[in-house]
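With one protein chain withheld, the remaining protein chains of the complex are depicted in position.
As written, the chain order gives the labels A and B, with residue 1 at the start of each chain.
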Amino acid sequence: MKKLFINLERCFGCKRCELACIIEHSEEKNYAYYLLNQKEPKTRIFVENYLNRPIPLVCHHCKDALCISACISGCMQKDEKTDIVRNDNSEQKCVGCWMCILNCPFNVIDREMKNDELQAIKCDFCANREIPACVEACPNEVISVIDINE
Amino acid sequence: MMNILIIGASAAGISAAETLRKLDKNCNITILTKENCNRPYSKSLLAYLFSNRIDLNKIYFKPKNFFEKYNLTYFNNEEVIEIDRKNKFIKTKNNKKLNYDKLLLATGSKSFIPEINNISLNNIFTFNEYQNYQDIKKNLNNAKNIVVLGAGFVGLEIAYALNNLGFDVSIVEKCSQILPNQMDNTGSYFIQKELENKGIKFFLNQSIIEIEGSKNISNVILSDKTRLKSNMLIICSGVIPNKEIAKNADLETKKGLVVDEYLTTSDNNIYGAGDIIELYDITTKSSNCSGSWANAVIQGQYAAYNILGYKKRYKNFIAVQNSIQFYNVAATSNGKVHIDLSDDQSNYEVLSIKEKNYYKKIVLRDNKIIGFILINKINQAGLLSALIKLQLDISEYKEKLLYDDFTYSYFIDEKFEQYNAYAEIPDCWKYNEWYLERKFCAGI
Partner (left out) sequence: MEIKKIKNRPYDDITDYMYNVSRKDGMETIYERFLQQQPQCAFGALGICCTLCTDGPCQITRKAKRGVCGATADLIVSRNLLQKCVQGTVANVYHARNVAKTLLATGEGKSDYEIKEPEKLKSIAEKFGINPNKPIKEIAREFGKFFISQINSNDYEELELVKKLAPKKRLEVWKKLGIIPGGPNSEAATALSKIMTNVNNDVEDLLLHCLRLGIANEYTGLFGITTMQEILVGTAKPNEGKVNIGILDKDAVNIIMHGHQPLLAIKVLEKAREKKFQEKAKEEGAKNGIKIYGSLCEGQQIFNIASEYKDVFFGQIGNWIQQEFIIATGAVDALVFDYNCVMPTISEQFAPKYHTKLISTDKVIRQAGVERLEFEPDKANEIAEKIIKEAIKAYKNRGEVNIPELKYSAISGFTTESVVNALGGTLKPLIDVIANGNVKGVAAVVGCTTVREFHSGEHITKLTEELIKRNILVIGAGCCSSAMQNVNLMSLDANKKAGKNLASVCKSLSIPPCLSYGSCTDIGKIISTAIAIADTLNVDIPDLPIAASAPEYMEQKAVADAFTAVAFGITLHLSPAPPVLGSQLVTKILTQDVENLTGGKVIVELDPIKSADLIEEQIINKRKKLGLK
């Protein structure tokens, strides 16, 4: 199955991956219009800091994912074919209980306001794109897609 | 072909059934529940029905074809009243008799009802099962002043939902703070303030000593003799595990059903998972039952492995964990957040930071994290939970614990049993010389 892989020493902390993620998951698909609509930008890939080194944190789409076990509404599910873990691809609905945030050890789930309701958002591997937006946007080829046998 | 029987169709039972089927295609799996529902539903979602966050058809946490897809036999309306351990069969109230090779008790918990006079008047409800939801909803038209007994998790959720619908809600709590098991004073005050601003009234340090009414409830009287007008009382003063069935079968029970690290009871063929069992909690260093959905699901998975003989050890159990969102306040907590007078103060250390809209508290024991509370900036909650389970010595990070940047980025060497997402970094990355090598490592 396809996963994201990171070459840390190439990362310069420019955060173009975060920007591309925000744009890809917005309706407007354009950062200027997105900001004009006054929404708070929410990204699903996080460039965090360790002693002033930039470290991108990505969702591992885990096997036996803790977020799936913690989800009280059953909306967090792993797709059987692609192995992507998403919470917006099923009949069930996210109720914003944040049990997934409480359990994810990689700190990659965040909260976003959608239709006046706060919901949990996380990386969906850009399921309707050929390669994920962050991989394409990175200028130093830090993130890549690899194939893992799990 | 093994016959596996699961009593209880909530988090633990269903997750065990699914895991069993994924591991073994052939065994017979039968699930029994005493409730009326024809699909497994999530008890934690019931309060959201009131606040109109979800519709009735969304309380089910598995798809419609779940039983078909995983080839599971399901009986509802079957309450198990007897377990014959010697001959390995169970008997239900409707006289149904089922043999088993392995039995999983996932009967969950029920509301604790305190002893108050007139407790059986009309319009007094507990809030635990779908039936309770239906009863309350039916009687909501006549209700105006609703009193909720207990400011625990469930009590606050139902109070929040009913307040949103426009009812006059008061909460009576016998401790001096709301969420007495899950939060400390400061954290609970954030939530209490937010709820009070939206109109909910709190009566702390009070119990209900008398209920007044003839057929329907009309008033309640509190410890300090205050009389509260109430035409509906919802009791949410805690849950107790449904362990009678186990006790009657002579299985070892204390606070809950006693199981070992392989979730096996005192009978080798009977297992336990979910709210019914009690386990050793690494944070409080005592055995406790837990009411957490995530714990039940994971225990169900582990029980499934052990039923099939895989011997998977369930360790690092934490009883208290919850997360909540009321209006603009998001709060999470995990592990042991109170330090009592009975604890040896010298081992503990509390780090906290409080700002106008933000609170973070971390409790350490012998330089290991055993509990935390986060209000409003909850992104780091997952990492702190993982550090509690790992019982990692974090003495070298003590000063960094309270920073906003204390995330998984500090622990990328811990893979948490997943694939390694980070390529091996050159040595110079860790030292000051990286500023000279940085450009070349990046290949520019």
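Heads up, the rule we're going with is that a contact is a pair of C-beta atoms (placed from the backbone, for glycine too) under 8 Å apart; a residue touches a chain by one contact, two chains touch by 3 or more.
These numbers were taken from a predicted model, which means no experiment stands behind them.
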{"item": "Residue of A:52, A:115 or A:128 in touch with the missing chain, whole complex considered", "value": "A:52"}
{"item": "Which residue of B:115, B:344 or B:396 touches the chain not shown here", "value": "B:396"}
{"item": "Absent-chain interface as seen on chain A, which is shown", "value": "10, 12-15, 47-49, 51-55, 139-141"}
{"item": "For chain B, the residues touching the chain missing from this view", "value": "355-356, 396-397, 399-400, 403-405, 430-432, 435-436, 438-439, 442-444"}
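Going forward, only the chains that are shown with their structure count from here on.
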{"item": "Intercentroid distance (Cα basis), chain B paired with chain A, Å", "value": "26"}
{"item": "Complex contact set, residues of chain B against chain A", "value": "15, 42, 44-45, 48, 53-54, 58, 60-63, 293-294, 297-298, 301, 321-325, 330, 332, 334, 378-383, 385-386, 405, 407-410, 412, 414, 416-419, 421-423, 425-426, 429, 434, 438, 441-444"}
{"item": "Residue numbers on chain A that touch chain B, as the complex places them", "value": "3-12, 46, 48-50, 53, 55, 57-58, 60, 62-64, 66, 69-74, 90-93, 95-99, 101-111, 117-118, 140, 148, 150"}
